[in-house]
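As you look at this complex, bear in mind that one protein chain is not there, while each of the others sits in place.
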Amino acid sequence: MYPSRFGYELPKTVEEAVALLDAHGGEAKVLAGGQSLVPMMRLRFAAPEMLIDINGIEALHYNRVDADGTVHIGALCRHEELEDNPAIAKAIPTIAAAAPLVADPIVRTRGTFVGSVCHADPQGDWAATMTALGGHIVAQGPKGKRDIPIADFVIGPFQNTLAFNEIAIEAVIPAPKGVRVGNYLKLERRVGDFATASVAVSLDMKGDTVAYAGIALAGVGGRTINANAAASALVGKKLTAENIASVAAAVAAVAEPRTDHRGSADYKRQIVKTFVERILTGLLNTSQKAA
Amino acid sequence: MTSLYDEVQAAPGAGVPTRRVTIKVNGDDRTVDVEPRLLLAHLLRQGLKLTGTHTGCDTSNCGACTILFDGRPIKSCTMLAVQADGHSLETVEGLASASELHPIQEGFKEEHGLHCGFCTPGMMLAAKALLDKNDNPTEDEVRWALSGNLCRCTGYQNIVKSVLWAAEKMRAESN
Partner (left out) sequence: MALDEIKIGGLGASRRRVEDNRFIRGKGNYVDDIVLPGMLHMELLRSPVAHARIKSIDVSKAYDIPGVRLVLTGEMMAARNLAWMPTLSYDTQAVLATDKVRFQGQEVAAVIADDPYIAKDACQAIVVEYEQLPVIVNPFQAMESGSEVIRDDKENQPGNKIFDWEIGDKAATDKAFAEADVISKMELHYPRSHPSPMETCGSIADFNRATGKLTVYMTSQAPHIVRAAVAMVAELPEHMIRIVSPDLGGGFGNKVPIYPGYVISILASILTEVPVKWIEDKTGNLISTGFGRDVYLQGEMALRKDGKMLGMRMKTISDHGAFYADAQPSKFKIGLMHSAFACYDVPAAHLESVGYYTNKAPGGVAYRCSFRVTEAMFFQERMVHAAANDLGMDQAEFRRMNLVKDDMFPYRTAFGFLTDSGQYGKCLDIGMKAIGYDNYKAEQAEARSRGKLLGIGISTMTEPLGAGNSREYDILGIKMFDSAELRVHMTGKAILRTGAMNQGQGHQTTWAQIVAHELGIPADDVTVEEGDTDTAPFGMGTYASRSTPVAGAAVAMVARKIRAKARKIAAHLLEVSEEDIEWELGRFYVRSNKERGVTIQDCALAAYSNMPDGMEPGLENNAYYDPPNLTWPFAAYFVKVEVDAETGVWDVLKVVAVDDCGVRINPMVVEGQIMGGLTEAYAMASMQYQTYDDEGNCIGSNYMDYLLPTAWETPGFELHEVVTPCPHHPIGAKGVGECATVAGPAAFVNAVVDALGHLGVRNIDMPMMPNRVYEALTTGKDISGMPPVKMGD
């Protein structure tokens, strides 16, 4: 399959890229990793008139952990750079757990974290992870930068709130309130399949008490499912078998799965419940072992 | 210099904008004029006559087009040729030297890691990317590293053995 014709620009700075987007008035699309966009263009499901390739903006190629634990992921940080990354694994275990489950190993060398969040695929791993972590996106437009909380950024299937002349230049995950633990589980039929259901869990622990709890889901609704409200029942408490079970049930109730060839709505809820239980029980067991 | 499809004498759609790019392919600099929409896999195959890189699907799943891009494996059907400007590529044609095969190539022959041969170039380059980072992988690590490349013939078991065979030989050679 072959894409339609388009124009191509390769800016060297974010300012230049923003100016190009602005000049093309909504007909241009940003090309970062291209691992979703290019296949869609090949199938001619997408046919942008202009591609602004930001891969030349080397300044966007980073991930770093601040002294206080805040994590910054630049727009050109590839998925694989978050795998086997000790600093990330320590700062955000949920990202370390999800990274190897994104697409397949070859796609991960090229696809980007921020691009995946922007793509806002309801089955996407990173939009769910960001939601559980309560992060935000830094967008840059002609008038400068603004922070967009993830809940206000991913608003529907394949919909984000960037203006046509804005670029998401960075994802930021705030410093933890204590020690951050977490995990990510995904049910896929084979490597690279879309998720039947995925669960991202991130907790900040002060001693054995939960100081922050975030849970988000992929594949079980027409958009990324934010289950942070259900998860917050754990805040201020110790993990117990009882509250794990009740949170798992509450999270499953928040899911909005639809019956399709990957399974019935009830089945997907069951997977969500099971995965939440397994993750939280795993975290409980680990903390007990550590103690 | 190469047009989009250089076997076509009348360059398609005269007046279609092209970009001049210089790409290091298997160690040699190649300068070509390409239309932005040309996929990198197609530039390699048609423009540069490196037909060892295959295209097996339209959706970035099969990995038959896997090459090394600045040393890391990518699916060349999911990149534009213009994006390779100034970068260094390695394709299956670059694996062997004039006189000898790369151990991965030897391993695939020795352990019967191929039947029809269509997925083989991509598999071998994915394997090379693994062995460049990890010279002593476990069977599971090999299976995991190759899970972005589909094979329809072999059932993978012999591909895994081929890569382990190569790893062993490469370790022996580097000692």
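As written, the chain order gives the labels A and B, with residue 1 at the start of each chain.
Here is the rule we use: a residue touches a chain if its C-beta (ideal position, glycine included) is under 8 Å from a C-beta of that chain, and two chains touch if they have at least 3 such contacts.
All values derive from a computational prediction rather than experimental measurement.
Asker: Since one chain is left out of the picture, which of the remaining chains does it touch in the full complex?
Answerer: Taken over the complete structure, the missing chain's partners among displayed chains are A, B.
Asker: Please pick, from A:19, A:65, A:151 or A:265, the residue that touches the omitted chain in the full complex.
Answerer: Only one listed residue reaches the unshown chain, and that is A:265.
Asker: So one chain is hidden, and I want to know which residue out of B:24, B:72, B:87 or B:143 touches that hidden chain in the complete assembly.
Answerer: Final answer for the missing-chain contact: B:143.
Asker: Footprint of the hidden chain on subunit B, which residues?
Answerer: 4-5, 7-10, 12-14, 35, 37-38, 45-46, 50-59, 61-62, 64, 91-93, 95-96, 101, 105, 108-110, 112, 114-121, 124, 142-144, 146-160
Asker: List the residues of subunit A that touch the chain left out of this view.
Answerer: Contact residues on subunit A toward the absent chain are 1-5, 43-44, 104, 187, 189-194, 196, 258-265, 267-268, 270-271, 274.
Basically, only the chains that are shown with their structure count from here on.
Asker: Could you grab the centroid distance between subunit A and subunit B? Build each centroid from C-alpha atoms only and quote it in angstrom.
Answerer: Roughly 29 Å separates the two chain centres.
Asker: For subunit A, which residues are in contact with subunit B within the complex?
Answerer: Result: residues 1-8, 10, 31, 34-35, 38-39, 42-43, 51, 53, 55, 80, 100, 103-107, 109-110, 191-192 of subunit A touch subunit B.
Asker: Which part of subunit B faces subunit A closely enough to touch in the complex?
Answerer: Interface residues on the subunit B side: 16-17, 19, 35-37, 39, 58-61, 63, 66, 69, 72-75, 77-80, 82-83, 85, 126, 129, 144-149.
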